[in-house]
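With one protein chain held back, the other chains of the complex are shown just where they sit.
Here the chain labels run A and B in written order, and each chain numbers its own residues starting at 1.
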Amino acid sequence: MNYKPQTTITAWLLVMPAVALLGMFTHVPMIGSVLHSFYSTERPRRPSRFVGLDNYDSMLDDPIFWKALINNLIYALGSVPFSIALALAMALFVNERITGRGFLRLAYFTPTVMPMIAVANIWIFFFTPDYGLIEQVSQFFHLPAHNWLGSTNTALFCVTLVAVWKEAGFFMVFYLAALQQIPNDLKEAARLEGASGWAIFSQITFPLLMPTTLFIMINALINAFRVVDHIFVMTGGGPNNATTVLLFRLYEIGFKYFDHGQASALSVVLLAVLGMIALGQFLLFDRKVHYQ
Amino acid sequence: MISSQQTGFIARIINTAAAWLLGLVWLLPLLFAAWAAFHTSANTAKLDFMAPITLSNFATAWASAPFARYFLNTALLVTGILIAQFILCTLAAFAFARLPFRGREALFSLVLIQLIVAPDILLVENYRTIKWLGLVDTLPAIALPYLASAFGIFLLRQTFKTIPTELEDAARVEGCGWFNILWRVYVPLAKPVYLAYGLVSVSWHWNNFLWPLIITNSVENRPLTVGLSVFASLDQGIDWSIITAATLLSSSPLLLGFFLFQRQFVQSFIRAGIR
Partner (left out) sequence: MLTFNRRLFSAMALALGLAATPVMAADVEVRFYYPVAVGGPVTKIIDDYAASFEKEHPGIKIKPVYAGDYVQTLGKALTAVKGGDSPELAILLAADLMTLTDDDAVIPFDDVLKSNADKAWLGGFYPAFMENARVKGKTYGIPFQRSTPVLYWNKDMFKAAGLDPDQGPKNWDEMREFAKKLTKKDASGAVTQWGIEIPSDGNTLWLFTGLTTTNGVRLNNAEGDKVTIDHPKVAEALNYWYNLSKVDGSQPSGLINWGTTPRDFIEGRTAMIWHTTGNLTNVRTNAKFPFGVAFLPKNSQYGAPTGGGNFYMFKGISAEKQAAALTFVQWMTAPERAADWSIKTGYVATQPAAYETAAMKAYTADFQQAIVARDQLQHAVPEVTVHDNQRVTKVFNDAVQAVITGSKSTEAALKDAQRDADRILKEFK
């Protein structure tokens, strides 16, 4: 390719500011995390020194780390499919000429617009034992009382529910955009040939939505490791670490206990997880997607 | 025997009912917040429809924390970030889309890494960097890691690529340099994308919590989300009316903006071809 020096200089000048910032706050920190994970935490009496894999050893020895990892996986496996399914359902509902369509679109999307910190407070009230909304409804139906956020076996479920509630509406918009791109003639033709609604959906609509579905899936998966605001407010990681996930644990270790060596090691683990997601995306996108 | 027309009708009713049920459940927290914020705390748990409406919760909430300052900080923050993002991402996207140079594709792949690895994940290191710059506890510190947005660059590059090169050629014939080509041809045609991206960016940064939490300490530099968390974490008797009032206060600009512009929001996403 013939690269004109004039163009090259212009081009590099144009990308430089963005690339410099990206380098400074994404790429360099990634390398920094790896490097710092091999050094001990700096304390006033004892400066930071090279300790090899010690931080990783302590981390693997810490049962809370394993809890956080498992919780995060459960959280991801719980929130991703449901977010996608609900987003698709919402988009399908809103795409047709259904009564109150504008209102519905509003209702589905509103959670996205509110700060997670704010809505988490409201959800705490819903889950409060005795007089919280859910408990009041249960009492009305004579169901047994339950302490939703204060029990180790339901806290993570509640937190996942809030995440799905927050995100489904946002993903709905992507599906909406994609649905509107599907040419109507395809569906008309199928209908004329006597195909049922379900057949049209599963054989025409859904396959054409594949790129969107994969896009949303990757995003939802990344969010499962990135969105922890509601955990701060609703459970503080408890009870007994039942809702501690990796990023939350990272915050605890780095900014409550100020243990930087451990925090770096945990950052590396998070990066590795995200790396695997990226790899998955790369492989999947090249195989399954139907592009025009 | 039910005719197929009748089954179609029943199916539609069920469909609509399901959609509505989902909508109500989805809206419930906001409805509750609206209810609790306008009634006294004694009535919160009881849903007594005859209870008197009051604005005192908002007054109390507003007086209990410097919300005016928080609003100002947040407004400045999201505006500053948006402007910087528009500039930086436009320039970079143009170069990636239209200027051939050695290493372009490799560099672009590097940029895309930020789509997967967000600055929040790298909290510990980014904190170190900000400290090294001497910017801890300032508004710019909250903004810096986000100014160069890989998502923005990706979107704009994709959009610029769809603009026919004839337009650019025509402008070049008229003697325009790269800046004028960018400003006169590409940017105007990418308006829907800018709108969509802007809406996403503003709402995302308005609601961002974790990074601002660790990088700010003082009241002067706290955005709304951090202010709200500090306010709501009172170990004192949780007063739902005041907390919901504060919640509504903090979300109101975005909610208002969304109610007013929701059609544009969705439309711009669609026209931007985001899928």
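What we mean here is this: contacts are C-beta pairs under 8 Å (C-beta built on N, C-alpha and C of every residue); 3 or more make two chains touch, one makes a residue touch a chain.
As the structure is a prediction and not an experimental result, all values here were calculated from the model.
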> Out of B:Thr7, B:Asn180, B:Asn217 or B:Ser252, which touches the unshown chain?
Replying inline: B:Asn217
> Per the definition of touch given earlier, which of B:Ala143, B:Leu156, B:Leu210 or B:Val266 contacts the omitted chain?
Replying inline: B:Ala143
>> Under the stated touch rule, tell me which residues of subunit A contact the chain that is not displayed.
In response: 43-45, 61, 63-64, 128-131, 139, 142, 145-147, 149-153, 238-242, 255-258
> Residues of subunit B in contact with the chain that isn't shown?
Replying inline: 42, 64-65, 76-77, 80, 84, 131-141, 143-144, 214, 217-221, 229-230, 233-239
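We adopt the following convention: only the chains that are shown with their structure count from here on.
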> What residues on subunit A touch subunit B, complex-wise?
Replying inline: 1, 3, 7-8, 10-12, 14-15, 17-22, 24-30, 32-33, 36, 86, 89-90, 93-94, 98-100, 102-119, 121-123, 125-126, 131, 133, 136, 165, 169, 173-174, 176-178, 180-181, 197, 211-212, 215, 222, 225-226, 228-229, 232-233, 247, 250-251, 254-255, 260, 263-264, 267, 270-271, 274-275, 277-278
>> Applying the document's contact rule, which stretches of subunit B touch subunit A when the two form their complex?
In response: 11, 15-16, 18-20, 22-24, 26-30, 32-33, 36, 44-45, 88-89, 91-92, 94-96, 99-102, 104, 107, 110-111, 113-114, 116-129, 144-145, 147-148, 150, 153, 178, 203, 206-207, 209-210, 214, 224-225, 228-229, 232-233, 240, 243-244, 246-247, 250-251, 254-255, 257-259, 262, 265-266, 269-270, 272-275
